[in-house]
Every structure is written in structure tokens, then in C-alpha cells.
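Following this message is one structure expressed as C-alpha cells.
What you see is the complex with one protein chain gone and the rest in place.
Going by the order they are written in, the chains are A and B; count residues from 1 in each one.
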Amino acid sequence: MIEKLFQLPWHVPFGEFSLKLDPLSFIFLIPVAIMILSAAIYAVGYMRPFKATKSMGLHIFFYFLLSSALVLIVLANNVMLFLGAWEMMTISTYFLIVFHDEKASVRRAGFLYFVMSHCGTFLLILMFFLMAQNGGSMNFNVISHSKFPVLLASAVFLLAIVGFGVKAGFIPVHIWLPHAHPASPTHVSALLSGVTIKTGIYGICRVLWMVGVLPDWCGYLLLIIGVLCGVMGVLYALGQHELKKLLAYHSIENIGIIALGMGVGLLGRSHQMPYLAVLGFGGALLHVVNHALFKGLLFLGAGAVIQKTHTGEMDQMGGLARVMPWVSLLFLVGSLAICGLPLFNGFISEFIIYFGLFHGLFYLPLQGAFSCAVGIIALALMGSLALACFSKVYGTVFLGQPRHLKEWPQGERTSSWMLIPMLFLGGWCLWIGLFPKTMANVAFSSGAYLVHTDLSRLPMENIFLPLSFIISGALLFLALVVGLIILRRRLLKDLRPLPVRETWVCGFSQVTSRFQYTSSSFARLIVGMVRTILFFRREGEGVKGKFPPKVSMRSSVHDASEEFLFKPMFVFLTGLSRKLDINRIRHTQIYLMYIFLYLIFLLAWKLK
Amino acid sequence: MNIVFLILVHWLIVLTLAPLFTGVITKVKAFFAGKKGPSVFQAYFDLQKLFQKSSVYSSTTTWIFRAAPIVNLAAVLVLSLLVPVGVLKAPVQFAGDIFLAAYILGLARFFMIAAGLDTGSSFEGMGASREAFFSCLTELALFMNFITLSLVARSISLSTMIGADFPLSWKLMGPILLLVAASFFIVILAENARIPVDDPDTHLELTMIHEVMILDHSGVDLAYMFYAAIIKLFVFAGILVPIIFPIQTGNITVDMLVFLGAMLVVSIMIGVVESVMARLRLNRVQNLLLIAFALAFFGFVVKMWKG
Partner (left out) sequence: MTSWVDASCIIIVFLSLIILSNYRVVAMIRVFAIQSLVLGLLPFFMHASCISSRDVLISLITLILKVALVPSILFWAIRHVSMRAEIKPIIGFGSSIVFGALIIAGAFWISLSLKLPGKPVSDLILPCSLSTVLLGFMIMVTRTRAVTQVLGYLIMENGIFLFAVSLFDVMPVLIEMGILLDIFVAVFIMAIVVNHINEEFEKSAESIIPKIGETF
């Protein structure tokens, strides 16, 4: 178990430049390092078209600032250092998001991100203040050794959930995510989804590590948040037809899975079942790494696609596999990984979380068992909905025929600068999927460190044995695939060359590519079933009459938190601030008087 | 080497027996229709014919289309290793193998949906869309069943869950197992494209879900798909049989005969249901699957109540 401390003299009141590398930081450093590297190499190729028109220097500066901020956040051992790095991350991410600031939507998205992050940070400052007061010091180590009374622990937990939840993307404070991802350049989206969101999770984990014992309901709350984020995230994703927004909503779903694992872990800790706690947190932490890997891969692939087609609308793509073979292969790897299918890493972390949930189902008292059952059902539902969503995405974007053109223009091939990071990430996904023992070990030791238990005293063979069976099962599957391919070649050997015809569409003669299913039509059945929850709206009437004129239809899915929670709130606040308009008071003397009164107040307070 | 031998024997038995039961179902349906119907061994002849034919490929398709039948058959073969066949224990058993079972089927399903969209045909897109939708609801019911069975058997390994000490448990947990069996029967009908969820005989757009996704496959590819569907039905029925007919006398031949007889009964039941009901409208199918989920959920509640 690693635990290294690093200190530098730094004269800031209440602050110290103290860095600590422990198992919890280690498992978050892995995705940070991998994603920063991959996104940077990718950006070399991706940003080439923009080099002529925009200045890259500022962008590169903030990229490096973000990288250092991310590493500092994960390693920080002091409240002031953490908050400083957090702020640095927020600001640099903002500037990275608004790269295309000539578009109003991009500026709006960046501004929304900025405002929401700072609202969250405000709550975090409150929370850290409470914790430091209780611990008597700003140093994380010292705080973790102090005891937290139950009321304070609960308050800290709630503040952490909301404050870090803004960054992590918990519903309902996730609304900046679906706007920021499509607006920013793709490597920034990949970083956002892969790493920046995870710093929110890291924050919650760090707080859980510091606070120690929490009441029962905290685990249930995290479980409920996990279920809500997971199911709603993937349902919203199904209703999208813009590629990057869909991927953004999927990030919310995976954050839900992580929260689910953390909820199970918390339940294990509050019921004194360290094995359950390690299973839950271990699975959640492994999913943190896995999600960074495959979501990064998917975003990088999406960027390549968007660069080629100059649009993000999936309904205008199709048949890209023929012009972008490598991107389509790697995007397939990412899709299979995100659905949690065997052979890839998503399956491993979901397997561990399932394992934990079933363990809770057997051994927790009635309420806990019931919540675990709900968790299992939710996880199963998320898995199958994600499969529906990604088979839709892959099929609509890469397969079939182009929907609006006859053929894609040949153009230039995707540059190797963009392909190599994707290959790197895809290799990681495959490696963790086929040989999960190493990463699982790291995840479990981090989980054990989080809940302050000793890993060697727990029956970990119970989970490693099934994992080795899964490895053999996966290898057997691959062997079968190879065998069946060989068999097919032998059977068809004498019949080559094989005939190639047009698709037989049951004898229709005037088939065009617009007959194909689009992403909205594919998802129509599922979205139709949950129409009311998703606020599905359709504009445009159907086709009427025997010789109908040209009609058009638009369908959209609206985010409930945005429509019913935040929009009214923002409207109200804007109206309020307009009423309290500063321009109404013109005399400067009044402000001078305010300053004077405030100074008198400070003086009186300090002298008392 | 022992385990390799067991796996090969298991596959041999599954591959030889599975087409027989599809023939039984067809025979039952023919009987209800007043026809003599094709022979019980027709599936064997069909497979033999298909393996000798050439495959035609569409110009729109990519390698995904060629990979889908292989992934499908490989996934179902791996699944068959997790399920016991009568006396023959499952060669691969471990805690949590139900997740591998469910998700490897998901892998097969992903490739089938992708292959459907690959052809650029709206028929297959329709089948793919419906398949994606119904699989969500079927997974719900399936996992709910897993939860209840795992609570009854106190284990999350498939073989233990269905082969546990059931004769005793039927007395104590009769109603719960009844609910689970009913729910699982509906899941079998849904997963294997039987009426009332889908019509396995026609390729009309009104009824197609599974049949239409394989519309463009031919020759060896179609043989793979067909075999995969047959084995999947056999495996699913093989999961249901030990739950309903938990007879273990200890004598190997008697047990094997009982298993074959029970599989026959299940096939006949499926055939009867197929002949008596009509295929439901699509929005009614959704309700049927939700009822399967509600049944399993009810079983879970009763199990939690009984402690």
C-alpha cells in the first residue's frame, strides 16, 4: 500500500503545500494521466483545421493549467490547496470549453458551467469550513483522525453530495453537462467526461474517507441518487439525436452506476460489513477508471466523425464505416465496453457491483435487502437501455447508407495523431476486460483504504475466483469465434467468389437511403413508453391526404430539471436582480456610506 | 484435460438434441392446425441443407454483418456451458455466472441489431428497434427472477439456483416457484421469438422481430443463426425444467429419461400456447412483459415476507 507525503514551504494563511499519494489518489491518478496524454495527442490532429483562424496559445496554456490543476486536486492534502486547485480547474475548463466563442450557444454553455461550478464551490467552502473547525486543522490527515458527531457528519455529507454533485453530474444539478459537451472541442469534452466529472467523485470519496462513520440513510441516499441518475441519464440519452449530447447524458448514467456502487459500499460500512463495503467501493472505483477510458475513446471517435461530416446530427450520418474503418472499429470497442458486455472492461466493474448488490441482498436487514434488489433491477435496466442506445448510435452513424448524400466525399483520412490515442484507450479497455486481476486489485485496495479496513482479512478469493472464470469464459468465446470463422471458410471454399447483391428489401424497387431507420425512429418505441417522464415533444403534423405536400417533423426530449427546476429559478432570480438594479442608485456617496458602515461594524465586532 | 472433455461432451449433447425440440413444437402447432406437418427431425434436414449452400452478401454491409452469426452462435454455445442438461452437470459453474449468461446474450444481441442496421433496409431496422425495446423489458423480468431464485437457493450460480434441493423447497416455497416459473415461461416466449411476442414462421413486417433481423443472411450464415436460435430455446427450456420438474432419483438413466420427458412437456406447452394465442399487438406485448416482471416481483415480495 502506497502512502507518500511531499511538503513544500508555502506561506499562505491556513494553507500549506502538502501533497499526499495514497491508494485513493492513485486510482484517480490513473485516468487523469491517461486521459491528459491521450487528449493532448489527439488535439494535435483535431485542432489542425482551426490553426489558421484561431489563436492556439491561449488554449494550450489553459490545457496545461488544467492538467496541473487535476493532478493537484487528486494529490492535495490541505483544504486551501484543494480549493485553490479546484478553482484553477474550473477556470481553465471554462476557457477550454469556450474555444469556439464566436457561437452564442458555446458562450452560453460555458457561462452556465461557470455559474453552476461556483455555486457548487460555495457549498464546498462551507463544508470544508465545518470539517476544518471540527478537526482543528486544515490538513486532511489531521481531519481524518478527528471524530465527527453524527449531526455534523450528516451535514457535511449533504453538502458534499450537492457541492461535488454539481461537478460530478448528479441529477438534478447536472444541467450544465449536456450543454457543455457539445459546445466544447472534442478533446475537451473527452477530458470533461473522463476526468473532470471524476474529480467530483474523488471529492466525495475523500470526504467519506475523512469523516469516518456515517448514519444509515447516507448509503440509501447515494443508492437512490445512483438509480435516478443511471436510469434517467440513459433514457435522456435515448431521446437525443446529437452525438455529443447523447454521450454527455451517458456520462450521467455511468456516474449513476458509480454512485450505486458507492451507496452499496456505504451501506456495508454502516452495517459493519467490511467485505460488502470493499466490494461496493471497489466496483465504483474500478468503474471510475473504466468509464474514463471508454468514454474518452467514444468522444475521440465522435470528434473524428464530426470532423469528417461537419455535423453532429446522427440522422444525417450513416455508412461511415466504409470511409473511416479504423475509427469505426475503435468506436465499436468503446460501445461494447460502455454497454458492459463481456470481453471489455465495463463488464468487470458492473460484475463487481452486481456481486456487491447480491451480497447485500442476502445479508442486509429487510430495508437494505430491498434497496439492493431495487439496485439490481436498476442496473439491469440501465445495461439493456445502454445496449439499445449504443447499438442505435453505432448503427445509425457507421452502418447502412448515408442518409442525405449519395456517398461521403473521400476527403482526407483521419490523421494518425487522432487514431493513436484511440488505439491506446481501446487497448486499455480490452486489456482490463481480458486480464482484470491487476486493476481489480488496485481498485479493491483503494476501496479498502477508503473504508479504513485491512484487505488481507477479507475473503477476496470469493470475487477473484469468479473473475478468473470470466477470463477463461472470454478466452473460450474468442476461441469459438476463431473456430467458427475457420469452419465457415472451409464450407464456402468451393463456392467462392461469393455473390454480392443489393440488399433485398422484400422486393421493393425504389428504395432510397432515406428508407432507413434513423436514430429517432429507432428509439421511438422506448421513448414512447416513458413519454411523460421525458417530456417528449413533437412539432409538425403527420402526412395527410393522398398527394401530401412536403412536411417536416421535429422531436425533442426535454430535461425535467432544466425545465421545471432551474429555468423558473433563473427567471425569478433575473427578475429579482432587475428589481434591485444597481443603476437605480446613482449617488456614489451612498456606496461610500455602505463601506463606512461596514468598517464600523467590523471594528465593533473585533473589539468586543 | 478433464474439463475439456466435459465441455466437448456437453456441446455434443446440446448440438444433437436441440433441433429435436424445435421439431416437437412445430409438430404440435401442425396438430392444432389439423395438418400432418413436417417431420420432427425437419430441423436437422434444414440445417444440413443450409450448411451446403452459398452465402450471398449485400453490397451495403460491412464486416459486422459477417461477424454477427458467428458472435451469436459462439455466445449461445458459451451460455450452454453454464446450464445443466439433465444429469449432465454444467461444466462451468461459478458464483455470478448468471451475469455472464445475461451479458453474453447481450453481446450477441448487439451484433444482431448492428447487423440489422448494417443492411440499410428498413425492415431490419424495424426488427432491430423492436428487439432493442423488448430486450429491456425481458431483462427486467429475467433479473427479477434471478433475484427470487437466488434468495431461495442462497447462491448466485445458475446451476445451484435451479438444481438446488428443490423437492423439499416445493413444499415450502411452492407458490413462489409457481410465480417464478410462470414469469420465466413468458421470458422464454419473449427471448426465443415465440407467439405471442413474435411469429417465428413468417417474415411479414407485422410480426417480425427476430425473423426479420436475419432476413438478409443466407447459406452458412443463416445456418449459424438458425442453430443459435435452436440452442437458445433448448438452453432456456433447460433452465425452466429443473424448476418445474425437480425429480432426482439418483439413477442416471431414469433421471435422463425424466429430463427428456420434461423437455418434451415444456416444448408441447410452448406449442400449445403458440397455437392457442394470436400474436399480440406491439403495445400489448409491452404489457405482457411487464406482467412477467410483476409476477417475478410478486414472488420476490412473498419470499421476503416469508423470510
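Rule of thumb we're sticking to: a contact is a pair of C-beta atoms (placed from the backbone, for glycine too) under 8 Å apart; a residue touches a chain by one contact, two chains touch by 3 or more.
Note that the structure is predicted; figures quoted are calculated from it, not measured.
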item: Candidates B:V40, B:V56, B:L88 or B:L178 - the one touching the absent chain; value: B:L178
item: Residue of B:A181, B:I247, B:V272 or B:I291 in touch with the missing chain, whole complex considered; value: B:I291
item: For chain B, residues in touch with the removed chain; value: 171-172, 174-175, 178-179, 284, 286-287, 290-291, 293-295, 297-298, 301-302, 304-306
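Keep in mind that, in the parts below, only the chains that are shown with their structure count from here on.
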item: Approximate Å spacing (C-alpha centroids) for the pair chain A, chain B; value: 35
item: In the complex with chain A, residue positions of chain B that touch it; value: 51-52, 54-62, 64, 70-71, 73-75, 77-78, 81, 92, 94-97, 99-100, 102-104, 106-107, 109-110, 113-114, 116-123, 125-126, 128-130, 132-133, 135-136, 139-140, 142-144, 147, 150-151, 154, 156, 203, 205, 215-216, 219-221, 224, 282, 286, 300, 304
item: Chain A residues touching chain B - in the complex, by the definition given at the top; value: 318-319, 321-322, 328, 332, 335-336, 339-343, 347, 350-351, 354-355, 358, 361-362, 366, 369-370, 373, 376-377, 380-381, 383-385, 387-388, 390-392, 394-396, 398-401, 462, 465-466, 469-470, 472-473, 476-477, 480-481, 484-485, 488, 491-492, 495, 498-506, 511, 513, 515-517, 521-526, 529
